[in-house]
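Please see the structure below; I have some questions.
With one protein chain withheld, the remaining protein chains of the complex are depicted in position.
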Amino acid sequence: MYSFENDYSEGCLQEILDVLSETNLIQTTGYGLDEYCKEAEELIKKAVGVDSEVFFMVGGTQANMTVISSILRPHEGVISAETGHINVHETGSIESTGHKVITIKGVNGKLEADSIRELLEEHFNDPGREHIVKPGMIYVSNPTELGTLYKKSELEAIRKVADDFSIPLFLDGARLGAALVAPTNDLTLNDVGRLCDVFYIGGTKSGALFGEAIVFTNKKLTEDFRYLMKQRGGLLAKGRLLGIQFKSLFTDDLYFKAQKNAIDKAGEISKILKDNGYDLYAQTETNQIFPIVTNKQKEALRENFVFEDWVHLGDKTVIRFVTSWATTNEAVEALEKKLIELA
Amino acid sequence: MYSFENDYSEGCLQEILDVLSETNLIQTTGYGLDEYCKEAEELIKKAVGVDSEVFFMVGGTQANMTVISSILRPHEGVISAETGHINVHETGSIESTGHKVITIKGVNGKLEADSIRELLEEHFNDPGREHIVKPGMIYVSNPTELGTLYKKSELEAIRKVADDFSIPLFLDGARLGAALVAPTNDLTLNDVGRLCDVFYIGGTKSGALFGEAIVFTNKKLTEDFRYLMKQRGGLLAKGRLLGIQFKSLFTDDLYFKAQKNAIDKAGEISKILKDNGYDLYAQTETNQIFPIVTNKQKEALRENFVFEDWVHLGDKTVIRFVTSWATTNEAVEALEKKLIELA
Amino acid sequence: MYSFENDYSEGCLQEILDVLSETNLIQTTGYGLDEYCKEAEELIKKAVGVDSEVFFMVGGTQANMTVISSILRPHEGVISAETGHINVHETGSIESTGHKVITIKGVNGKLEADSIRELLEEHFNDPGREHIVKPGMIYVSNPTELGTLYKKSELEAIRKVADDFSIPLFLDGARLGAALVAPTNDLTLNDVGRLCDVFYIGGTKSGALFGEAIVFTNKKLTEDFRYLMKQRGGLLAKGRLLGIQFKSLFTDDLYFKAQKNAIDKAGEISKILKDNGYDLYAQTETNQIFPIVTNKQKEALRENFVFEDWVHLGDKTVIRFVTSWATTNEAVEALEKKLIELA
Partner (left out) sequence: MYSFENDYSEGCLQEILDVLSETNLIQTTGYGLDEYCKEAEELIKKAVGVDSEVFFMVGGTQANMTVISSILRPHEGVISAETGHINVHETGSIESTGHKVITIKGVNGKLEADSIRELLEEHFNDPGREHIVKPGMIYVSNPTELGTLYKKSELEAIRKVADDFSIPLFLDGARLGAALVAPTNDLTLNDVGRLCDVFYIGGTKSGALFGEAIVFTNKKLTEDFRYLMKQRGGLLAKGRLLGIQFKSLFTDDLYFKAQKNAIDKAGEISKILKDNGYDLYAQTETNQIFPIVTNKQKEALRENFVFEDWVHLGDKTVIRFVTSWATTNEAVEALEKKLIELA
């Protein structure tokens, strides 16, 4: 059985396991104030190339809720695409901190600058606006929840709106590694740093055991952030584990190399599908592939592979394959064989 | 330099590291629905010996806030000793979920059954009680934040109050392992399970990289608990890491054996102190030792050892040494040498 | 200058003012535990004709947030039409209590039973549903925010869904009086009581100084409700004022008679508009009329009348006239004259 269910189905990169092992009995202070965290922060700041502050948290939902609730005042909400992870798949964690997720219909999972501008103008032109949640920040994911990518020009246009209305832009980079090494990508890590006020670099889905590195390039937003991390349950006692992992990931470009495998394997699978006459529900830009198969084909695939149903279309189903740093040639070959057989 | 600063200054037990390594490339589903979590749950249920449900979270603050806010209605608060961790050292995480921590002056860090009963009677006898936060659950820590232990009879008396007022009893067992192997302890894990509605078994401070196993022996309280874990940012993507670690800890009594070292080393240090004429601020019951030293002695100790100041008493200071599963003979011998030198 | 801006532009019905005056120096206990509140509760229970409990609050937003947050658990959200008042015009008060408003596209401002059922089925069939906010109750407004009315059959169909999924149905009756006396209405107050778990009867927009009577016909939902009213800042010290007003409103059918004027005047204005060739944006069912006028006509109307812009359509505007218990013949005649002049 091979799993294409997700990019967090295994443990971690061997390099990380090795360093965890080597450093295991070294004593450090707790809560992320250790030397590994400092070194990891320096490596990340250098990679981003923008003056910034870095904080490490365990997971994405935690990072999203802590960053967003640290910035908004109680009557403010966060603008997100309808498909945004914070709107759909975090069990209302943003609302649990008191804030509305203000949704806009996106295009291919992406927010468009013009739609954001229109919403903001409508709000600030309304004489009765105090009866309405005030839009207080913009949330985008890159890659999006549909695996699509923001073009540099699109992110620049959103930055312009953020500047015009003086509200911060936050980028959820749970799979940022996969975005940055994708063939269709034209953004650099430095671009992301320059264009956003705060973003995070996902570790969990990129070969770490866990961990997200939150990068504030707008340093006005970091006041008391460690209090807020603690309050939301996100200050890891053995914070060193986050420092150790991100130090590894940002040494010798490990972070990007690991994602390269995810992207390559996704490209291979995509090609196999097309070559064998399968339709794709969406263009494969990163490490998520969305083939349309008959329900019969789906059942046959289930015998040897793990994957998610994405959309049900009568007697067909859009299914999702996810590749990762850990996807093997063996798994891709097995899948190829099966796909040819079922074609 | 040796650190007695805390019991989470190192990585993890070698046994855990080994299993993480062995299982690293095995594929599992995410979010704690994997086989390791199931096996760990079974082992823990067996060890507790009471019908129960087990959930794994990364840290203690997260476990406390998720459990407490999952049980209370909005107008209810949780009763805690003034020194309770949720009242003092979690940056108001309970309040961040909307609930008051209702404090009672404890004795040696412990809540007394009679004080709880008095508070509850006062509330329910007050005709204007709807203007006052309703006490909705009882929170105790064992060992307490001062390293002291509840006697079985004390916990039974609190259980009686909980029953009389039909409110649940929750035990924070961040250092439960240390409690259960302490010489002065008369509670078993089964007692804890029988007497509480819900408690957790701390991994972070007992040799795991991280992780707390929340055990609900009152299964009426678990409805939708996984939704709540997710909402609070506490559903770990690679949940397997929690399962793998707790499976290790509850195989061959590793959990208790590891804590035995902490307790033994604390006993040795305690004896060294007494033998050399140092006063102790509190009786050493578990793995925390509170010597009273002159400020001059303290400064001299700082040259080779890391530890926390606990209470400042003019030209003396109560300092705190914490031992753990990882404390070496070498560290204790170095400390002994220095203490003799400074006596 | 005549105002058609809203139905809360004046003080209150003369009958209410008289009783406030008569009872002014009578001493009562506070917080709604007085005799007037008891009498008002009895009158309302009798008018509803379903065994129930009644609580009085000052305003609608307060009533909505207190009722909804008293019923939902933290991970649950409330289903509402996109146009629902709680979703649009209460500055995120529901989210401020930690809950998501789960929106469905309504039809003419109304939720359709089938859409609710579909959303609920989708949720409960999703194996990963714990990552998604759990739908925990249904919110409808009658009349809706667009002035439209639920048919009895429509409300019965929604009740069926609520029963099938065991979630409560809450009806916001801020303008319920206007609904119940409208010509196109086929619901009785008793129907509302039978079909909902909880609803409120609006006083503010129906001739009281302020006040909403919350009626729980599902008495399982009222536990500790007064604590929750107090916590949300909604337990009025001089609670008698609410009792006195609702006692008046439910004596000699004053509540319905007062709304009759609103409906009649709306009918007259509607007829005047049609007779003079103005188009209506929506059918006039209750006391809100939505004429489409040219921007030039609008400016001319503004010289003598107060009203709101509703939708901007290039060189035309949908404007809104609201009538009430206090709308005079004089005002309608003045409006008629102007409309003829501008036609």
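Residue numbering begins at 1 within each chain, and the chains themselves are lettered A, B and C in the order written.
Quick note on the criterion: a residue touches a chain if its C-beta (ideal position, glycine included) is under 8 Å from a C-beta of that chain, and two chains touch if they have at least 3 such contacts.
Everything numeric here is computed off the predicted structure, so don't read it as measured data.
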Can you work out which residue in C:Gly106, C:Pro168 or C:Gly234 touches the chain that's missing from view? C:Gly234
Of C:Asn87, C:Thr204, C:Gln259 or C:Gln297, which one is in contact with the hidden chain? C:Thr204
One chain is left out of this view; which of C:Ser52, C:Thr91 or C:Thr217 touches it in the full complex? C:Thr91
By the contact definition given up top, give the residues of chain B that touch the hidden chain. 74-75, 77, 88-92, 95-101, 128, 130-134
Chain C, residues in touch with the chain not shown (by the definition above): 1-3, 5-6, 8-12, 14, 17, 20-21, 23-30, 58-62, 65-66, 90-93, 96-97, 204-205, 209-210, 227-228, 230-238, 240-241, 306, 326
Even though one chain is hidden, which residues of chain A still touch it in the full complex? 69-70, 73-75, 97-98, 129-131, 134, 224, 226-231, 235
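Just so we're on the same page, only the chains that are shown with their structure count from here on.
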Furthest chain, CA centroid comparison against chain C: B
Taking the mean of all protein CA atoms as the centre, name the chain whose own CA mean is closest to it. A
Averaged over CA atoms, how far is the centre of chain A from the centre of chain C? Could you give it in whole Å? 42
Where in chain B do residues touch two or more other chains at once? 97, 227-228, 230-231, 235
